[in-house]
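A single protein chain has been omitted; all remaining protein chains appear in their positions.
For clarity, chains are labelled A, B and C in written order, and residue numbers in each chain start from 1.
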Amino acid sequence: MNFDLTEERQMLQDSLRRFLRDKYDTATRNRILESETGFSADIWSALAELGVIGALFTEEQGGFGGKGFDLAVVFEELGRAGVVEPFMDTAVLAGGLIADLGDGAQQEHVEAVIGGALQLAFAHGEPSSRYDLNRVQTTAKAEGDRIVLNGRKAVVVNAEAADMLVVSARESGDVGDEDGISLFLVPADAKGLSIEGYALLAGGRAGEVTLDEVSLPASARLGAAGKAYPVIEARMAAANVALCAETLGAMHTACELTREYLGTRKQFGRAIGSFQALAHRMSDLLIEMEQARSAVINAAGHLEGDRVGRERHVSAAKNLIGRVGRLVAEDSIQMHGGIAMTQEYELAHIAKRIVMADHRFGDTDHHLERFIALASA
Amino acid sequence: MNFDLTEERQMLQDSLRRFLRDKYDTATRNRILESETGFSADIWSALAELGVIGALFTEEQGGFGGKGFDLAVVFEELGRAGVVEPFMDTAVLAGGLIADLGDGAQQEHVEAVIGGALQLAFAHGEPSSRYDLNRVQTTAKAEGDRIVLNGRKAVVVNAEAADMLVVSARESGDVGDEDGISLFLVPADAKGLSIEGYALLAGGRAGEVTLDEVSLPASARLGAAGKAYPVIEARMAAANVALCAETLGAMHTACELTREYLGTRKQFGRAIGSFQALAHRMSDLLIEMEQARSAVINAAGHLEGDRVGRERHVSAAKNLIGRVGRLVAEDSIQMHGGIAMTQEYELAHIAKRIVMADHRFGDTDHHLERFIALASA
Amino acid sequence: MDLSYSDEERAFRDEVRAFLDEKLPKDLSDKVRKGQELGKEGHERWHAILNAQGWLAPNWPKEFGGAAWNAVQRHIFEEEAAAAYAPRIVPFGLSMLAPVLQKFGSKEQNDYWLPRILSGEDWWCQGYSEPGAGSDLASLKTTAVKEGDHYIVNGQKTWTTLGQHANMIFCLVRTDKDAKKQEGISFLLIDMATPGIEVRPIVLLDGGAEVNEVWFTDVKVPVENLVGEENKGWTYAKYLLTHERTNIAGVGFSQAGLTAVKRIAKSEMAGGRPLIENPHFAARIAKVEIDLMAMSTTNLRIISKAAAGQAPGVESSMLKVKGTIIRQEINDLARRAAGVYAMPFASEAVEGSNAALPDPLAAGPVAAQYFNNRKLSIFGGSNEIQREIIAKTTLGGAK
Partner (left out) sequence: MDLSYSDEERAFRDEVRAFLDEKLPKDLSDKVRKGQELGKEGHERWHAILNAQGWLAPNWPKEFGGAAWNAVQRHIFEEEAAAAYAPRIVPFGLSMLAPVLQKFGSKEQNDYWLPRILSGEDWWCQGYSEPGAGSDLASLKTTAVKEGDHYIVNGQKTWTTLGQHANMIFCLVRTDKDAKKQEGISFLLIDMATPGIEVRPIVLLDGGAEVNEVWFTDVKVPVENLVGEENKGWTYAKYLLTHERTNIAGVGFSQAGLTAVKRIAKSEMAGGRPLIENPHFAARIAKVEIDLMAMSTTNLRIISKAAAGQAPGVESSMLKVKGTIIRQEINDLARRAAGVYAMPFASEAVEGSNAALPDPLAAGPVAAQYFNNRKLSIFGGSNEIQREIIAKTTLGGAK
């Protein structure tokens, strides 16, 4: 048992933290948020060059990391700085699924992702699936040697910028079945694929993706027909480790901003941090931060383990981070007062990242239910 | 709409409060708690004479009250003083059921109850029924013109002191059916009835009641055969209004003790109430006390209304009082520190009354579920 | 004790319902239901309709043109108006400035300003907060120096809600620098068109810009615009803050909000069933509904006590704290209920329709509202300040 980072991870953490501190301040990010694409191509290239994307893939996949603790280290730093660029979507989700399932030709896309040259999106959730991974109504039907997709995908993050989308569709079974779901690589310019894009509250962009008789060659399928579910579940576990780490990083920033503010802001002739009503709440936040860090460590450390252990720790982490995240976001805003409500103050964005993380990959309640179900399974 | 007490209720409240303040201090009660019977016959008679029991029955039943607000006024005062005498069991529950269902001869017992001359108990819950009112496994079988009871009743409060027990038993149907449950008046000395008695943590005594071939005449049945369930449910609603009011009273005392303690106890050279960490918690308790009072008023005011409205407001009150009660009990102890943990300090008993109220007539979660079920019904 | 409405109260409720049914414009209630901004015109239209009915100023005495409703009537109106998605009444002139004028202003001031508030000729905003002051309101720095028959005002106000629509602002200003903090403050009425005033919007974290900074540079204000006595402004400000704050608990808003949460949770599916049937989500709804049922009675108990001539005192702080906790909890539930569809940035919805925005649940901008309403526990005396008031009062200044 050992809680120290390896030397490689420590170096990556240091260089990433330094880069973001120097290049990604509030004003820069607010310009990115207001831009049309919702992300900065320059930042993307620079971070790819720094090895951020490579760290998310294993050596066999062409990277130099890819374990739970690699994801955690990278995303905690991205979260601290409130980075809105779509590393989650291009690399962890869609890129990861291609790496997990792709054949030789498909694997070439992973190389492009690691190099920073390719943008991807994962189109899986649907308007009535909420957080259930198995509820796929989009259909994939064989027509001769082609496969034809029909359906709608909800809130597909990075859809507009993606060169290709990894799309889930049902080849057999009923709407709630785990069996029968396949994944397909769909080029962004495929006929019948349309995207209604919009900005997201916490930064970045997403879109409603409609698949209307999208015809693909059989070679567009990733892995075996109808067998994608367990891979999607495992990939979502990785994505949740990344998201939990990102939120941990954002919470760290929220607490640091609050701690500084309590020490410098004066009211009634004293630093407001000298008032117990605020000081003790700050103590509680710091305690819960330690808990959140432990939950992320537990989830990251079990990501390569057996399914039940992995899913239990992931759901535990997402539930705990969801609870602590709300507390940290709300209390940080409350202890700051009005200033925290303004767009130009760093905390505004950070608080949105924290709270809105609860709306991706299953919320606090969803993962509590999952944790209970896994315990009795 | 009007939130003032009627003159009669105001007078009853005043005289009851005065009596208990004068006659029921911590030392007196601790002597009662340690006595063999667990209650004081003198206090019982004196309070009966004061009209406390009569206030719990309607005029038609021989009393002068019996509405939700009458129960609330009486029990709030009993709760403030931490009274352990079994008014709930003798009067509200068993006495109330006789008044609700009894025929002419049976009604005479109500008169005796009001006069303070009769002790009763309601033997309904069973070892595996938890808080469900419909789970009755005790059986009542006709044998000629006799009825024979068999079964076990759990934690029957006031069983040992009772001259008679009101016992529920199933004449037909399955264990969870509402239909088929009857009530019987069973003399304490009935053959086959045995009681294993014990003290209760929050004062008073209870017993495990075993019914082993207890043979009764048909005239022992209260009301129609198998039709007691709706009457039990309504009676439990009244009992819950009383219990919520009692707990409100106890919470009031806990808050008053804490408020006084915060103002007088000095640490670090200051009254501890001048520390925000405690002062703001006290504020929160006072806010929640107002909410608790409102919940009791809502439940009391709907006790005579339609079933769904009555049960919704009763379950809302029991849930809210359960949540606030825990907060008040725990925070009062915490803000006092060690002194609150000692038997000889008033708060020790009061805190136990508050918390243990959650174990009678359905706890916080039970009533939350009920509230949800009633909303979707 | 009687929890049911009397015949008169029931008749009043029917009258309110009929009025809302007939007179509340559909386009306005639609906007309220969807969480969109009304714009200046929308607010003014609704105010004019209420004024025509004589219901614009429920708290004002009849002599000033008010409805002079009692506590129960006000409660009924607030509940029915919220349920019908009526716009909120912009409070600055009607329920903040007006009571101060009625209590402390001159006859001339009342005769001049009150009718203009009712008619909508003036849109007032509030100049209390300053960047350096926050919860320590009395440490304000904006100065007013008397020169002849004018005050010369210099300084900065902030968090001025809807200041962009206002033509008038009432301000706390410092008229005596040497006095102790709370003394030396005066209460001034200032025309926003006076040279030297600049209004700058503050963009909030939900993308909206409903609050502003207001800058004063050598602004000339006629001395007759002083309310009451010079250097007594703190008394008037406190009166405004603790007295006659209508609807501080926001029960009507919470009830309407909870109805919306249930509507969303009925159409959103989770695990193949409507979310509202999920026991964990149902428990969240039930808990806040139970709290709100109690809050509604707490509110009525307190305001009817106040109406009967008893001072609301510390209770209004209690209503503020618990009322905002409940409202914020309901905002949180709405956000949760919407699931992934809480993620889109709905700021455009604020100003009108946004065809590109997906909203299969018709949930509206629930996440933006959640963030925006964090202000409820900060502005108007933060919940910490309210707790301090409650503690100070009930602990009798333990030292």
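The working rule: contacts are C-beta pairs under 8 Å (C-beta built on N, C-alpha and C of every residue); 3 or more make two chains touch, one makes a residue touch a chain.
This is a predicted model, so every value here is computed, not measured.
Within the full complex, the chain left out of the display contacts the shown chains A, B, C. Only one of A:D174, A:D284 or A:E344 touches the chain withheld from this view, namely A:D284.
Residue in contact with the omitted chain (choice from B:R18, B:R31, B:R130 or B:R307): B:R130.
Residue in contact with the omitted chain (choice from A:R18, A:R31, A:K191 or A:R270): A:R270. Although one chain is not displayed, chain B still touches it through residues 125, 127-132, 135, 154-155, 175-176, 196-202, 206, 208, 265, 267-268, 275, 277-278, 326, 330, 333-334, 337-338, 340-344, 348-349, 351-352, 355-356, 358-360, 363-366, 368-369.
Against the chain not displayed here, chain A makes contact via residues 1-6, 69, 259, 262-263, 270-274, 276, 279-280, 282-284, 286-288, 290-295, 297-298, 300-302, 313, 316, 319-320, 323, 368, 371-372, 375-376. Listed by residue number, the positions of chain C touching the unshown chain are 279-280, 283.
Going forward, only the chains that are shown with their structure count from here on.
Inter-chain centre distance (chain B to chain C, centres taken as mean C-alpha positions): 43 Å.
If you average the Cα atoms of chain A and of chain C, the two centres end up 38 Å apart. The geometric centre of chain A is 52 Å away from that of chain B, both derived from CA atoms.
The set of chain B residues that touch two or more partner chains comprises 276, 280. For chain C, the set of residues that touch two or more other chains comprises 384, 387-388.
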